[in-house]
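A short write-up of the structure that comes next.
Omission of a single protein chain aside, the complex is shown with its protein chains in their original locations.
The chains carry the letters A and B, assigned in the order they are written, with residues numbered from 1 in each.
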Amino acid sequence: MNTHIKFDNVTVKYGSKTAMKNVSIDIPRNEIFGIVGPANSGKTTLLKCINRTLEFVSSASLTGTVSINGEDTSRIKNVYSLRRCVGIVFPLPVGLPLSIYDNVAYAPHLVGMRRGPELDAFVEKCLTQAMLWDEVKDRMHMLGTKLSGGQQQRLTLARALSHEPEILCLDEFSIAIDPVTTMKIEDVLVELKQEKTIIMVTNLVQQARRIADRTAFFNNSELVEVNDTETIFTNPENPMTSDYLTGAFG
Amino acid sequence: MDTSPANSVNPGRQGQKPRISVAWSEFTITWIIRLCGWSAIFFVLAIFFFIFREAAPALFGGLDMTEFFTSPNWRPSSDVEPQYGIFALLVGSLLLTAIAMLVAMPLGLGAAVFISEFCGGKTKEVLKILVELLAAIPSVVWGFIGLMMLGPLITSWTSASVGVNLLNGGIIVALISLPLVVSIGEDALKAVPDSYREAAISLGASRWEVVYRVLFPAAKNGLLAALLLGVGRAIGETMAVLMCTGHAINIPKSLYDPMRTLTATIAAELGETVHGDLHYQALFAIGVVLFAITFVINLIADIIVKGIRNDKTA
Partner (left out) sequence: MTKQHNMLSLSQQTVNVFASTPLERRKLIRERIAKVFFSLVVAAMIIPVLLIIGYLFYRAWPVLSWSFIFDNPKDNMTAGGMWAPLVGTFYLAIISLMIDAPIGILAAIYLNEYAPDNWLTRTINLAVLNLAGVPSIVHGLFGVGAFVLFAGMGKSVIAASCTLAVMSLPVIITATREALASVPMSFREACWNMGATKWQTIRTIVLPNSLSGILTGVIFEICRTAGETAPILFTGVVFFTPVADTGLASVFPYAASDACMALQYHLFLLATQIRGVSETMQFGAAAVLISITLFINSVSITLRVYLRSRKKW
């Protein structure tokens, strides 16, 4: 297995509360890695560890090692370029109070890309991949905050794609989106996995079954089981896993 | 291909800013911001330091400290025997503040209750704007109003012989402190959760009962803070007091007596002193006393307000 991201005995605490306990996991390259589990089981915390936005929570403490491409993330000097390598989409849609164009052009501007046909084409590409281009191509000057919730969520996805990350993290992205658009985005994710490693946290167990190559089950801040999607759904080792996946709890 | 995040230079980007200069400019700007943040402490310490510096010779030897605080005789320009007792001034300041608060607190809190609980929408907006405009009137203008308008009113309606006196100053300072009391009182009432109001109303309470049975007890810390900050404002008022309380440095025996406060004394006399002489230093010493008083008041008010926040999070 070509490991892209590795968690080595990682424990995360918010003050005295444990959010993640002794998690060791290998996330392979160029695959869709699904993470399922009930609420408060540490799934979102895992994503925050990858791009080091855990540092913004003042009470958070992390022990253990998170490494990307074999390199310990806590030792990386330029944390901003690390964050540019990781695209992340959270459940609540966020449109920045800029025009739609500027929302997607924000990250390219940060690295010095100037206005011009190349940037225009790139913005269009990101919006197309996020399944938003057709709806907004005639009103690119409109404020991002005035879009509907589902559109803002796709805008967030376009922003996540706009800094060309190697790793794309999605945290329950389909909550604010209708089922048809969700399916279309899932098709895009399957295409994108050839270039990127995709980590998908989801509450919709069937979504993991549809597109995830490997799936991990978290419960109560701990990693319970991780395996090929097919295996974990048909023949899980841990009885708790099969209980959750069949809907007995959660 | 090993694309380690630390080395990846997103291919295809032109005009990429060198990582090092971004890190350096971020470092510099963060430190500038940090220094500006710490400047508030620096300024408070500086204020204390510089007035203490000018007052120091008087505080440590030039003046008899017991006499300073207990004697009502402030006669710095006396040829015979200069005296530097601030007791009369202290009493003057305290009495003026007391009268001002006696007028301002009921009026201000009443207005705060009305604005917060008894009116809605447009009326609320208009009233809040009026209170803000009231706060914008400079204290010199208030002093002028006291001198030219309230003074004659006082002499014609009461037995006062002079229009500029304790009563005049008290009313004017009350008007000056009013907007502060209204806005802080309103904040305190707004901070009480709506659930309290809803619970009381569902039990059958009228709006007035909600106010005095539920809101006042719940907001008492905030209302106390409003009182303290109003007191701080009143004690510190200078120009208006200078213009409408008269020039007599005596302990006032009635509302109609002219008197002097600590603040007005400094404003009136500093111009006539020579830099470095005892009178000059004594005036700075009064400044130190004023600084200490308002510092303590603000500290207490802050602790009380924090008490609310701790209660809320508990």
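Things worth noting here:
In this text, contacts are C-beta pairs under 8 Å (C-beta built on N, C-alpha and C of every residue); 3 or more make two chains touch, one makes a residue touch a chain.
These numbers come from a predicted model, not from an experiment.
The missing chain, though absent from the display, is touched by one residue of B:Val22, B:Leu59, B:Val91 or B:Leu278; that residue is B:Val22.
Screening B:Asp64, B:Glu198 or B:Asp302 for touch with the missing chain picks out B:Asp302. One of B:Ile145, B:Ala200, B:Ile249 or B:Ala282 touches the chain omitted from the figure, and that residue is B:Ile145. Against the chain not displayed here, chain B makes contact via residues 22, 25-26, 29-30, 32-34, 36-41, 43-44, 46-47, 50-51, 53-54, 106-108, 110-111, 113-115, 118, 127, 129-130, 132-134, 136-141, 143-145, 147-149, 175, 178, 204, 206-209, 211, 229, 232-233, 235-239, 243, 263, 266-267, 270-271, 275, 283-284, 287, 290-291, 294-295, 297-299, 301-302. Counting over the whole complex, chain A has residues 51, 53, 56, 58, 80-84, 87-88, 90, 92, 94-98, 106-107, 110, 143, 145, 156, 159-160, 162-163 touching the chain that is not drawn.
In the analysis below, only the chains that are shown with their structure count from here on.
Averaged C-alpha coordinates put the centre of chain A at 51 Å from the centre of chain B.
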